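What you see is the complex with one protein chain gone and the rest in place.
Chains: A, B and C, in written order; residue numbering restarts at 1 for each.
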Amino acid sequence: MVNVGILGATGMVGQRFINLLDEHPDFNITDLCASSRSAGKRYEDATTWYLDEPMPECVKDIIVSETNPNDVSNDTEIIFSSLPTEFAAKTEKSFAKDYVVASNASALRMEKNIPLIIPEVNPQFLDMIEIQQKENNSDGFVITNPNCSTIALTLTLKPIQDNFNIKKVHVSTMQAISGAGYNGVPSMAIMDNIVPFIGGEEEKMESETLYLLGSQNNGDVSPCDFNISASCHRAPVVDGHTEAVFIELDDDVNIDDVKEKMSSFKALPQELNLHSAPKNPLIVSEDENRPQPRMDRNASDGMAVTVGRLRKDQAFDNSFKYVLVGHNTIRGAAGASILNAELINNKIL
Amino acid sequence: MVNVGILGATGMVGQRFINLLDEHPDFNITDLCASSRSAGKRYEDATTWYLDEPMPECVKDIIVSETNPNDVSNDTEIIFSSLPTEFAAKTEKSFAKDYVVASNASALRMEKNIPLIIPEVNPQFLDMIEIQQKENNSDGFVITNPNCSTIALTLTLKPIQDNFNIKKVHVSTMQAISGAGYNGVPSMAIMDNIVPFIGGEEEKMESETLYLLGSQNNGDVSPCDFNISASCHRAPVVDGHTEAVFIELDDDVNIDDVKEKMSSFKALPQELNLHSAPKNPLIVSEDENRPQPRMDRNASDGMAVTVGRLRKDQAFDNSFKYVLVGHNTIRGAAGASILNAELINNKIL
Amino acid sequence: MVNVGILGATGMVGQRFINLLDEHPDFNITDLCASSRSAGKRYEDATTWYLDEPMPECVKDIIVSETNPNDVSNDTEIIFSSLPTEFAAKTEKSFAKDYVVASNASALRMEKNIPLIIPEVNPQFLDMIEIQQKENNSDGFVITNPNCSTIALTLTLKPIQDNFNIKKVHVSTMQAISGAGYNGVPSMAIMDNIVPFIGGEEEKMESETLYLLGSQNNGDVSPCDFNISASCHRAPVVDGHTEAVFIELDDDVNIDDVKEKMSSFKALPQELNLHSAPKNPLIVSEDENRPQPRMDRNASDGMAVTVGRLRKDQAFDNSFKYVLVGHNTIRGAAGASILNAELINNKIL
Partner (left out) sequence: MVNVGILGATGMVGQRFINLLDEHPDFNITDLCASSRSAGKRYEDATTWYLDEPMPECVKDIIVSETNPNDVSNDTEIIFSSLPTEFAAKTEKSFAKDYVVASNASALRMEKNIPLIIPEVNPQFLDMIEIQQKENNSDGFVITNPNCSTIALTLTLKPIQDNFNIKKVHVSTMQAISGAGYNGVPSMAIMDNIVPFIGGEEEKMESETLYLLGSQNNGDVSPCDFNISASCHRAPVVDGHTEAVFIELDDDVNIDDVKEKMSSFKALPQELNLHSAPKNPLIVSEDENRPQPRMDRNASDGMAVTVGRLRKDQAFDNSFKYVLVGHNTIRGAAGASILNAELINNKIL
């Protein structure tokens, strides 16, 4: 068993970490870090619990510590981070001197030699770790996962990229409120409503996706050679991001062929049989009314992305469309960091 | 004052007709037609009222009549129709022998010599009326308005088409539940959820829009020469359709120029000062959080479309994006038919 | 025309004040006060507008001033206050030296000689004003209105109290999110959910109602002699509080008699024909599915309370039940203060 700690442990993604790590076969929660306001209290007393499953017994009595490498147990190896962006860069780097930091924060995602990883998509980026450790002369390192809407999109693009020549991607999202954190979206803003803007989201989707699908050499990343245009919107849904995707290829394509490539898509986490890896990263539904966030967000314990309405685009040559749903705080956040850590644990530690 | 009747008067769009025609300066409701189950009853007794404004006094005591031209008052001139599609074609044609039928039903929209009209977009299609009357040797005729999501999109495309060369359009919709009628969407289907499919909607948006923006000659319509790809989704919003639009032009464009052309767009209904015509068909918002359906659906009494987030597309050359909101049962249904009737009343009757 | 100012003008209730005062026949908005952050800016620039009707033109160019009596125009007479409770008591008293302060804040509601008024219920409490002015040797004074759920309940109890002997009242509320202010209820807290607690609400409903229905003598108030037990809950509704009311009387009662007394209830504001007074303060619906907040909150421009399901209680002797809906930010907040000011303007100024 590897001992792990969580930064931002009282927040919504922090709680997801706890929930997913409870009864994890490889990881054992030893440290919960939060702000000074919470430090020194029992976790149960420090936290307003937001998830609909109850707080795991194993964390209730842990005393919350300051967000400081010196306050973490010596035998802890991996630190999961759900720190707020503005606070993450410096703190995560300070933890990386001694610990493996698996971060869901956006601060260091695009930084040189800090691997931004989806284990099914670009495990070869792990090569950056050695360079990172050398540069910093550190025992630990930082590994990050992408933005929630990026992960779901990129997972669906990977088997398309592997088998066809993508020319253009347009994507329009309908994102769940949990993506903004517990206090992020006032109910007055979203009830009976759509909010057509999510700060920084389109930029992240457009840049992170190309980076993840790009190639890496000695720490230098060349983004893939097509482009993506995103329009991001908030919808009155608790969990689960829905994305409408329009793909243009270089050549004509048989839609059944795309379906087959998506539904049979497996990669390294499936090979390695990582604990959090879904049997199939993509579930392709033939029901024209699916995917739906309330019905499909929990597919494979929230780690699979469901794809539906895969259809030729009658308007344009060489084009097709689909809709996807992925769980934004599991596959799109805490579950993504944990899968990264499982990969690290399997390949590197 | 012109006497008017309403087919499908007890339904949700029928109620919108009544609401919008109450205290109308030119039209006077004389006939309310519905199914046999309602016929013979006072309208107030026959109807479960769905709107949040109260039922207008002027209709409460009207005795509902059968949906039959013989049961309509002799001095009635215009018949508004919100009949279900499967029932509309035959019935509307039978009324068209003697009456002007302004229909919101989809059955006859694409039929030769039956004008499909948005008064700000293609009033020249009214030429079809004379041909229609000759062919049928009738005093009346049918005029139709497009599908709710088509109207909002087409209004925004019109000033773009007039001033730039459109090459491709992608549109992803987040549509309100009222578009499916009162019993159309079970709450179990849509609460905390998105439904990624609306039967026939994408086909209508793709074909009707090109037709409306096309040219007409002697009743023959040539669709405009670009294409549109739509992905249509239902969201938990009571009224107001939101659409994310991606435009590719033939040439580079200055986004302020697009903004100016949209916000200054006016057309025939504004010139004629038709009662239901909004002062500006398009309202362009500079607030990055707008348009929102709950906040913008009632702009100009539900007859204007609000456009926001007009921005260059960083991913592709010659491209820009925006989000629009339009009221689906006012500008997108009953209000559309009424504006058509006002145009007819002004130019033809 | 009387010149009026608004404290807390950029907040949600402040915006309702502006909306209701726009085109008011007796009042003219001259001053808009807010926090230092907003002061000095044009109102339009200082404010994120929350209402679905657009911001009235007449306030856009008003320069927001500090919340200080010295910063208000000399010829202003009435100050409406929607200040936060913790800030209201001291500030409202400082304005009351020179101005009439009509406050929606709870801070001073139960303070001796500050009248807590619903014009249809206890206009005789206005006698306190003279005592208040004498005590403070001031030209102005403070008048307050009750809590949103109290107002709706009390309006329905008044004709019952006038005609029957009330013994006990139980009330269970389902309250709209707007009652907590724009940022009050996170969407994560209320979507697909009910929150069974609203801080201080039950205490206010239980004490304010008895006070309003009590008697007043020389500034001393004797609460009415029955009691009320409230259980208050937040529901996913934008505007409009729903309350289920159980009444026990001393004697048996004919339910049609209660209906008649409620639906015919009129009082001083109706006699005086005050601008914001609804023709009937209570609208009694015979439809078993009403009242509903989305359908009934705007009855009489949000100033009437709708009562439905008035029925004998089969479980207990001398008992009956009903459900009410009232608009919490109109009749329950801004509209209440304005009706109070109209009463003052008519009887005292």
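As a convention for this text, a contact is a pair of C-beta atoms (placed from the backbone, for glycine too) under 8 Å apart; a residue touches a chain by one contact, two chains touch by 3 or more.
Keep in mind that this is a model prediction, so the values were computed, not measured.
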Of the listed residues C:3, C:133 or C:172, which contacts the missing chain in the full complex?
-> C:172
Pick from C:49, C:87 or C:246: which residue touches the chain that isn't shown?
-> C:246
By the document's definition of touch, the residue of B:177, B:249, B:277 or B:339 touching the omitted chain is B:177
Could you tell which one of B:39, B:191, B:255 or B:268 touches the chain left off the display?
-> B:191
Of A:3, A:298, A:318 or A:346, the one touching the omitted chain in the full complex = A:298
Could you please point out the subunit B residues that touch the chain left off the display?
-> 12, 50, 177-178, 182-192, 236, 238
Residue-wise, where is subunit C in contact with the chain that is not depicted?
-> 168, 170, 172, 174, 191-197, 206, 227-229, 231, 233, 235-238, 242, 244, 246, 288-295, 308-309, 313-316, 319, 321, 323
Chain not shown, touching residues in subunit A = 52-54, 191-192, 238, 294-295, 297-299
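Keep this in mind: only the chains that are shown with their structure count from here on.
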Using mean CA coordinates as chain centres, what's the subunit A-subunit B distance in Å?
-> 41
Distance between the CA centroids of subunit A and subunit C (whole Å) is 47
In subunit A, residues with contacts to at least two other chains | 191-192, 236, 238
